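With one protein chain withheld, the remaining protein chains of the complex are depicted in position.
Our next item is chain A:
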Amino acid sequence: MEKWYLMTVVVLIGLTVRWTVSLNSYSGAGKPPMFGDYEAQRHWQEITFNLPVKQWYFNSSDNNLQYWGLDYPPLTAYHSLLCAYVAKFINPDWIALHTSRGYESQAHKLFMRTTVLIADLLIYIPAVVLYCCCLKEISTKKKIANALCILLYPGLILIDYGHFHLGFALWGVLGISCDCDLLGSLAFCLAINYKQMELYHALPFFCFLLGKCFKKGLKGKGFVLLVKLACIVVASFVLCWLPFFTEREQTLQVLRRLFPVDRGLFEDKVANIWCSFNVFLKIKDILPRHIQLIMSFCSTFLSLLPACIKLILQPSSKGFKFTLVSCALSFFLFSFQVHEKSILLVSLPVCLVLSEIPFMSTWFLLVSTFSMLPLLLKDELLMPSVVTTMAFFIACVTSFSIFEKTSEEELQLKSFSISVRKYLPCFTFLSRIIQYLFLISVITMVLLTLMTVTLDPPQKLPDLFSVLVCFVSCLNFLFFLVYFNIIIMWDSKSGRNQKKIS
């Protein structure tokens, strides 16, 4: 592409920011006995290197599952094994069985950060660059600006424990958007086998590909495509799970580790419906476990069904990306045992639609970073998070002039408001309302951040600020769920014919 040098500068800026942020403390630094996610990653290297495959997911004297047992699919385990081989080459003490628990040193930190940076450099960043280059109907400068904004998204920089799964998922989206369906599906299967949370994205992939097959005709090309896709999916799963398919017990144990239904509706404070509900009505304690499961299952599927059905009937690249967002958001809000970091699974698809609805995407990405505030404060990442959020905001404002793109048409709400105006002729203030909501949202987020950092919570309510953060974020996310669903449902062919001049 022309202006490749500008894209190189953008990538280098992204790498510089990532590396400087990684100079800060990591989660669980200096906090025995359990430490944090960093120790979990190191522990998995220890386990996968020293124990045979059959023992990885089982509780034994060598492998205490209570101390950061493996709870991700096999590809994570293989990746940890690879890192362990490198670690053995540099300093075997890092992964010595039992004795390396809680190992902390500058050299080890450098090693772990380097593995993350290399993973980003090899998988995630090329996917972002390629995705931006393949965007249609926008100028080269806007493509580069788009790449800059995506690479500066604070969430993925601050939570940096290897985004292999997001990288592979992005390759999957790229492949499918560019009509390389087989490669795209393969990439996505690898993503699922890396972290089971990628299942949040599985339905849109399935619906879009199914829709494509229907469109091509189930008697001819469509059927061939369907069979090919099925083969790829099955083959990739078999390949990844091969060592665990030998015995039924192995497979079941891995599944039990991946989907811990015993752990309850939610853990800690997370910005989803159940946690917010819990503030008013202690559903976690009142309802029995299986009722909670059924409730979350039903609400998740009810909220994402309309978008998925539309995607099967009218498969389009744009619809696919928006359905990814709404599906992942539905899962995040209503699903079982959601972690705060899962918001990144929603943020990635939103980054992909940054060029189409810059104002709303920037707003969403700011809220998603804010929703992780308690986690970031716990990891002592206040300064980097403030700085990267400001950098991201400035990049978006300068690149897309987002405050000038708040008209109904720019927000893709034109068809929706026309439909509403059939019943309510006075419904003309939509963009004004959204602008005010944005202001309120930002002011609330800034105030809450200041309060959390400077004030001490009252003694009777020690978790007050975390709960407030979660509650405010949840309200924002509900608004976005409604917004994205409106875009999907009211998206018509005539809307797509309007060319955007940017």
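In this section, a contact is a pair of C-beta atoms (placed from the backbone, for glycine too) under 8 Å apart; a residue touches a chain by one contact, two chains touch by 3 or more; residues count from 1.
The definition used in the following text is that contacts and distances are computed from a predicted model.
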{"item": "Candidate names \"Calcineurin B homologous protein 3\", \"Alpha-1,3-glucosyltransferase\", \"DNA-directed RNA polymerases I and III subunit RPAC1\" or \"Gem-associated protein 6\"; UniProt protein name, chain not shown", "value": "\"Alpha-1,3-glucosyltransferase\""}
{"item": "Hidden-chain contact residue, picked from the options A:Met7, A:Val21 or A:Ala147", "value": "A:Val21"}
{"item": "Of A:Trp274, A:Phe393 or A:Phe480, the one touching the omitted chain in the full complex", "value": "A:Phe393"}
{"item": "Contacting the left-out chain in the complete assembly, out of A:Ser139, A:Ser401 or A:Thr428", "value": "A:Ser401"}
{"item": "For chain A, the residues touching the chain missing from this view", "value": "6, 16-17, 20-21, 23-24, 383-384, 387-388, 390-391, 393-394, 397-398, 401, 403-404, 406, 435"}
